[in-house]
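These notes are about the structure you will find just below.
Apart from one protein chain that is not included, each protein chain of the complex appears where it belongs.
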Amino acid sequence: MVTNLQEKARYKGSYKFSQLKGDYSPEWCPGCGDFGINGALQQAIAELGLPPWEVAFFTGVGCSGKASQAVNTYGIHTLHGRVLPYALGAKLTNPNLVVVAAGGDGDGYGIGAGHFLHAGRRNVDMTYIVFNNEVYGLTKGQAAPTLALGAQPKSLPLPNISQAINPLAVAVSCGYTFIARSYAFDGKHLKETLMKAIEHRGMALVDVFQPCPTYNDLHTKDYYSGVVSFEGVEYPRTYYLEDTGYNGVVENPTDPAEVSQKRQQALQKAYEVEERVPLGVYFQVGLPTYDELLKQNLPPLREHSPVEIPYHDDQMKPTTDLTSALASFVV
Amino acid sequence: MVTNLQEKARYKGSYKFSQLKGDYSPEWCPGCGDFGINGALQQAIAELGLPPWEVAFFTGVGCSGKASQAVNTYGIHTLHGRVLPYALGAKLTNPNLVVVAAGGDGDGYGIGAGHFLHAGRRNVDMTYIVFNNEVYGLTKGQAAPTLALGAQPKSLPLPNISQAINPLAVAVSCGYTFIARSYAFDGKHLKETLMKAIEHRGMALVDVFQPCPTYNDLHTKDYYSGVVSFEGVEYPRTYYLEDTGYNGVVENPTDPAEVSQKRQQALQKAYEVEERVPLGVYFQVGLPTYDELLKQNLPPLREHSPVEIPYHDDQMKPTTDLTSALASFVV
Amino acid sequence: MSRKTDVCWMIGGPQGSGVDSSATLYARTMAVAGYWVYGKREYHSNIKGKHSYFQIRVNTEPVHSFIDPIHLLATFEKTTAQIHAHELVPGGALLYDPNTVDPDALEMESSVKRFPIPYDDLIKNMADQTGQNMVKLAITKNTISVAAAALQGVPFEAVETAILELFSGRRAKAIPINVLAARQAYECVSRLDGFEDYGFKLVEVSNKPEKGSRLLMNGAAACGVGKLKAGCRFQTYYSITPAVDECIYLEEHPEYGIVVYQAEDELAAINMTNGAVLTGARSSTATSGPGFSLMAEGIGWAGINEVPTVVFNYQRGGPSTGLPTRNEQGDLLFALHTGHGDFPKIVIAPGDMHECFEDAFYSFNYAERYQTPVIVLVDKALANSTQSIAQFDEASLRVDRGELCGPSPDFNPDDVKTGMQLYERFKITESGISPRPLLGEPGRVHWLTGDEHDPLGHITEKPEIRLQMMEKRMKKLDLASQEIPVDRQYNFYGPSQADVTIVAWGSTKGAVIDALKVLEKEHGMKVNFLQIRMMSPFPSEAVLDILRQAKTVLSIESNYSGQLAQLIRLRTGFDIQHQVLKWTGRPISETEVVAAVKEVAEKASRKVVLTCGH
Partner (left out) sequence: MSRKTDVCWMIGGPQGSGVDSSATLYARTMAVAGYWVYGKREYHSNIKGKHSYFQIRVNTEPVHSFIDPIHLLATFEKTTAQIHAHELVPGGALLYDPNTVDPDALEMESSVKRFPIPYDDLIKNMADQTGQNMVKLAITKNTISVAAAALQGVPFEAVETAILELFSGRRAKAIPINVLAARQAYECVSRLDGFEDYGFKLVEVSNKPEKGSRLLMNGAAACGVGKLKAGCRFQTYYSITPAVDECIYLEEHPEYGIVVYQAEDELAAINMTNGAVLTGARSSTATSGPGFSLMAEGIGWAGINEVPTVVFNYQRGGPSTGLPTRNEQGDLLFALHTGHGDFPKIVIAPGDMHECFEDAFYSFNYAERYQTPVIVLVDKALANSTQSIAQFDEASLRVDRGELCGPSPDFNPDDVKTGMQLYERFKITESGISPRPLLGEPGRVHWLTGDEHDPLGHITEKPEIRLQMMEKRMKKLDLASQEIPVDRQYNFYGPSQADVTIVAWGSTKGAVIDALKVLEKEHGMKVNFLQIRMMSPFPSEAVLDILRQAKTVLSIESNYSGQLAQLIRLRTGFDIQHQVLKWTGRPISETEVVAAVKEVAEKASRKVVLTCGH
């Protein structure tokens, strides 16, 4: 996959991921998967050698939302459910930024569902990480839209009577060009997945299973690191898609047959979470990004990004020539 | 499929659909597909013999939104993008109503995308009709989220640079239990599809292709009623899924294999819109509805619907006994 | 040493460590012993680890607020001792864990009595006695802290009864171990040095309230109870602090058949409520600042469609996400003007538990009678504070459903046409109120729309209809103003002539009520108090009358800009010259009110900024 990230990788090896760990403590509960995700993200950024000040890390509101406060890049803790609009606004005006958005499953698939869906349509070059813990952590464990029908984690007084959405299938259905899943405490896999997502040119979703020991006693660390018995044989709960020969990457994006086949394969795989849990890249396709398409429509963007186009001189006199703007009004 | 609609079908044959056509003129443009959809809905209601006053017809805001104003049932023209919450609120408090929601593709898949997605999770027993014309009609033809990447209907100054979502695939991914597609000017098929949707117990989506002659010159009436040439043979543009042996109905909802197979089939079919356009029921499964599940959790609902539970006497004295509500506070 | 009538206990600790249960038990113990209590809860927007505390004032008379000084600080770790020890009055008591806290290192009055509690020993003891696991037993530290009741001269029976009452149902199996823990601690404290001459033991209550005659609860629950009494059948919410407490309370009472629906966002919450109300089911939604900001459009739809929707906004520290778990009265002006365009809103703000219950009950009456949205402004301090109160007065309540037209009398089930008859939902009437049909009623077919409409509910842009419809809707507020009893619009406390007149609203009421007594008794000041309950329609004339007669008017509010003072100026032209404001997110105490009134009286300060509380 072609990436514009190479030129950004100026600081490979020049700092350690631990330098990205700030003084601010997000005060997550002991054993919370959020620690794992934040750590992996710091590692991914450091390993990619990105200049931290060119990374803009946006988060929603929730336990997960505090992640942006605890990483020493530009960190923007936005509003509940609105992380994607913020991230998109920044990326579209300054494409030079590496934009990473993250938030809870309530944040992203619940109140933010509309933006989640529409971000797929735009294919802006950025990464979106969802902390999938099946609950609303920060408000004390209500059902998130990822919680299965009938499930009753310890925080719920009564069983959940709503179905879960399938976020990966939704992502496929609305145009995400990179769709992956990982697990908060599989540090290596998560870090690598995040690196791939950041390197991907286009809108990338990484859904991360995240144990919430305080409220979710169904899908715990033990659950994910446990085994499944199938016809007498024991298998680890999670496995890597790549290990099974699965290849989610579209080799030739202009071949509709391949795109369609890889898409259907992803949709099928997205539903295989009942027993064993596949991790990895479900789908990836290289399509023109929104930023690129914008240039076709707006000539000045071919030379400057929006934030760079000049509009005043040293004396702060505005330099924009209004002739063409006013042409049709002059009498 | 079991339905509770039989008992409602008290007025079969006792009125004509034309009696449902009110005095209010929605003032759609000549040739607009909205006429077809509204007519088919009136026919479906009349043919099912529903008492019109027990039908609550909710719509969003747009050209399509005016539909509820032009049918002589209870008609509620809600807010742009919010038709589903309104409809759900009414159905959950008075399950005796036959609730039909409708709106534009901008309304439902655009600004209303979050509700669209979450309505799938709840499986409330109601019908949702989307007028899919690929544009924002009432605000003069901007791109709706159903408009394909690169498309440029006559209302757009520049080609669309966002991808389209696949509404049927999204619906599958978030739990709709009835998913169908029809066409505004295929009156018979549309009427029958709407009848099936209304009869279905659970959340039903009917996505209807709707020509907008004023702004959408890509997918016109001529387009849909036209033919496709394939290897020298001409086929009508639209065809019925059922005619090809396709069966979207899950026969045994408790059989995960069948559910999964029918779901994948629907997901696959949802993407076959490029050349020929399949109409019909893509997917249907009978699952407990939200209204039913609520009864498990709330004992009084087993006897009364929420709106019926009494709470005052003839003298308007409140009759609710607060003993159990206050029990834990009494000292 | 003479016993006291008014003392204040505090417990603190990391969030999630059981501070709340400890306080609940302590409060109940005191109530069981016949005292009146008021408890204030402070916590971070965090699940585990950050510092939280609970402060409980105990009094021999009914009490409505807290005071700043504390007499007894119960701690079981270091942070609490470090943060709060300085708040202890001279001669107060510090309970601490000698393993983690060195009292000499604390900033506090030297006369504070030190009571080391050997938590680990006590727990080890219990483990030995019961054979239970020490780690599991650690949670009983909270019960141990409660045993400080001994220091206040409260008999152990009260603690035991409180435990029995609290651990009911599923939790009953925890009774023995908690009783054991409490007893050990009680005895341990009683044996400690300084126990006897600890100076803040409580006077025994002489006219002990009858058992069962009172309630010990918070404002969120009081609102919930009021909704149940009103027959509310549908409550939507999207989890948010502090509104979620009311919703959880309602969820815990499935026996009333109220559907509590966790919506996907607040847009769904408000609009589902609007939809539900149309069927005739009394329905409401509850939210806080950020969620309330998302409801503006939906409230407007209810306004133009004359839909009786009830919205509870539990105010917290703003703007934006702000201080999610802290107190503020910062949404008043926003609530009054929420939604674009002009439409009638009824906005009320209860000031205590009884008013929470009443206003929750009456909000549905107002909504249905005036067919317009009602916004109830609660604040976090009211929602989360615990108070012992007299039982609610249910006898005087009456349901008012407003004008309902009912199904058409001409309806004949055999004649479909009679069911299909149209109905003028928005008929122009003298009062502005048009009899309301419900979805599903035969012979009442009509339309609703967010657009301007004619009497049938059909969209119209005709200027002459527009003219009438706006007037029709808006004049319902005049009617409400006339009909709603005056004491539900405002309350007046204290002498009719006074040196200072306080104006306040919401949770601050309690502190002012209590301060009036202190100001009179201890400072010889004549102060009276105008509490505003109804913000829209505003009781302009009455308020102006009162303020015009007042010598010195002083407003007290928990917000930066003096929003009630602004509202008063907007509605009456009266410009309040002295404003007492607090915006640290911490509620206002009796202590602060007393001091502020004195400051204004003595120095004529234009603005007094309160800052007490951690």
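Per-chain residue numbering starts at 1, and chain names A, B and C are given in the order in which the chains are listed.
The rule is short, and it goes like this: a contact is a pair of C-beta atoms (placed from the backbone, for glycine too) under 8 Å apart; a residue touches a chain by one contact, two chains touch by 3 or more.
Model, not experiment: these values are computed from the prediction.
Considering the entire complex, the omitted chain makes contact with A, B, C. The residue touching the chain not shown here, chosen from C:45, C:143, C:184 or C:218, is C:45. Here the missing chain is touched by one residue of B:19, B:96, B:139 or B:247, and it is B:139. Across the entire complex, the residue among C:5, C:21, C:82 or C:321 in touch with the chain not shown is C:321.
Residue in contact with the omitted chain (choice from A:51, A:213, A:253 or A:288): A:51. Seen across the whole complex, the unshown chain contacts chain B at 27-30, 61, 63, 77, 79-81, 110-111, 113, 136-140, 142-143, 145, 157-158, 214.
Along chain C, the points of touch with the absent chain fall at residues 44-45, 267, 289-290, 292-294, 296-297, 300-301, 303-305, 313, 315, 317-326, 328, 330-331, 333-334, 336-343, 449-452, 459, 461, 463-464, 466-467, 470-471, 474, 559-561, 563, 566, 569-570, 573, 575, 583-586, 609, 611, 613-614.
Mapped onto chain A, the footprint of the missing chain covers residues 10-11, 14-15, 19, 24, 51-54, 56, 58, 61, 66, 68-69, 72-79, 81-82, 84-90, 92-94, 96-97, 114-115, 117-118, 294, 297-301, 304, 306-307, 309, 311-312, 315-318, 320, 322, 324-326, 328-331.
In this section, only the chains that are shown with their structure count from here on.
Ranked by the number of C-beta pairs in contact, the top chain pair here is B-C. Chain C has residues 254, 264-265 in contact with two or more other chains.
For chain A, residues that reach two or more other chains under the stated contact definition are 110-111, 113, 145, 158.
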